[in-house]
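With one protein chain removed, the remaining protein chains of the complex are shown where they sit.
What follows is subunit A.
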Amino acid sequence: MEPVASVVGIGALPVGKYVDVLEHEMLAQALVQAVTDAGLSKEDIDALVFALPRPYCEQRYFGTFMAGYLDMPVDDILLEVLGNGMTGGLAFDLAVDRVASGKAKVAVALGVNREMHVPTGEHMHLSMRAVGDVDFHVPFGVTPIAWYALNATRYMHEYGLTREQLASIPVKNRRHAMLNPLAQMRKEISIQDVLDARQIVRPLGLLDVPPRSDGAVAIVVARPDIARSLGRHVDVVSRGFYHEGIHQVSSRPTDLTTFESARIASGKAYEGAGITASDLDFAEVYAPCSIVELILTESIGLFPRGTGGEAAAAGESSIGGRVPVSPSGGLASRGHPPHVTPLYNVYEAVEQLRGEAGDRQVVGAGIGAVTAELGDYNATLMHILSRPENRA
């Protein structure tokens, strides 16, 4: 399991609502925190890979604006990347690749998502145009999370999943978030609260789906030899990507109860790391809704098909369980600033692997997976992170 690159520094703002602060003020804070954490200075950074801010960011050409704001010449590359929900994951992937390919010694993946100043109805208007065919889906009033609700109805029908079993996922994630100082939603909830919450996209209610959120994250990636000279680090050992060539829904009927892209991408990532799913000590996944986490845990091989709900209800995916999933609290409880959510996933994985996750520490965490996705998990990006000295 040779590292391709290593994470040497992380910085993030608590997920929440940032109204009286500007995007660049938020991101500068996360970046300085990450670079300081790495024990580096701005002169050491060769590459800046930004998650493209969503359209609500007033400042356009945000990446080059930031370089000017921070008086920061960059040698290798500076760019903004976009891939819907996968955006932050692509930024991390490219930063890793700049280092792994020898083009940069130190690369930073970073991004800010600030949208809480935009009313929800207006916000949904823009997102529905991203997650459906503008001419053949949007006129029906499709919403981003409606696609996941279609997975839920079908899954409940095929596997007899109960609403209570499904509700155990948001309850578990809230318990995790209560232990995470970065999390937005930290008030305890019960199964009954989830069942009683107002409907959003039936059968999913308010507590099954993510809140709207702002946030900023920076992840410093370095060549493994540099990482070792700096001291504490976490290795990136492999990655897997797959896009199934579908935008939300295929005209050729496909199975709604599994994520094919996740099965394939995770298979590639496991093979690259020389592991199987059962070797993972935890998974910090991109799962906007309860049902997405359930289907994903099956698709990446943590639980057999049809058993994810039962497993979650039995505590198998809780911290202390067989394979903790979303120890950060996940998207619905840590919060979901879409374009940077995958970077928050990396942040959590690094804290876990460093053994610095406090009360939500997964004991003996030596190897973990992070995922990012877009559409209805039409594409999946998985990275495997490891801290060899922690491995049993």
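Throughout what follows, contacts are C-beta pairs under 8 Å (C-beta built on N, C-alpha and C of every residue); 3 or more make two chains touch, one makes a residue touch a chain; residues count from 1.
Throughout what follows, contacts and distances are computed from a predicted model.
J.: Among "Zn-ribbon domain-containing OB-fold protein", "Fatty-acyl-CoA synthase", "Peptide/nickel transport system permease protein" or "Iron-sulfur cluster assembly protein SufD", find the name that the UniProt record gives to the complex chain excluded from display.
T.: Its UniProt record gives the name "Zn-ribbon domain-containing OB-fold protein".
J.: Write down which of A:Q59, A:Q199 or A:T276 is the residue touching the left-out chain.
T.: Spelled out, the listed residue whose C-beta touches the missing chain is A:Q199.
J.: Thinking of the whole complex, not just what is shown, which of A:M66, A:A149, A:I295 or A:A349 touches the missing chain?
T.: A:A149
J.: Just the residue numbers, please: which parts of subunit A touch the chain that's not shown?
T.: 119-122, 124-125, 128, 132-143, 146, 149-154, 157-158, 198-204, 248-254, 256
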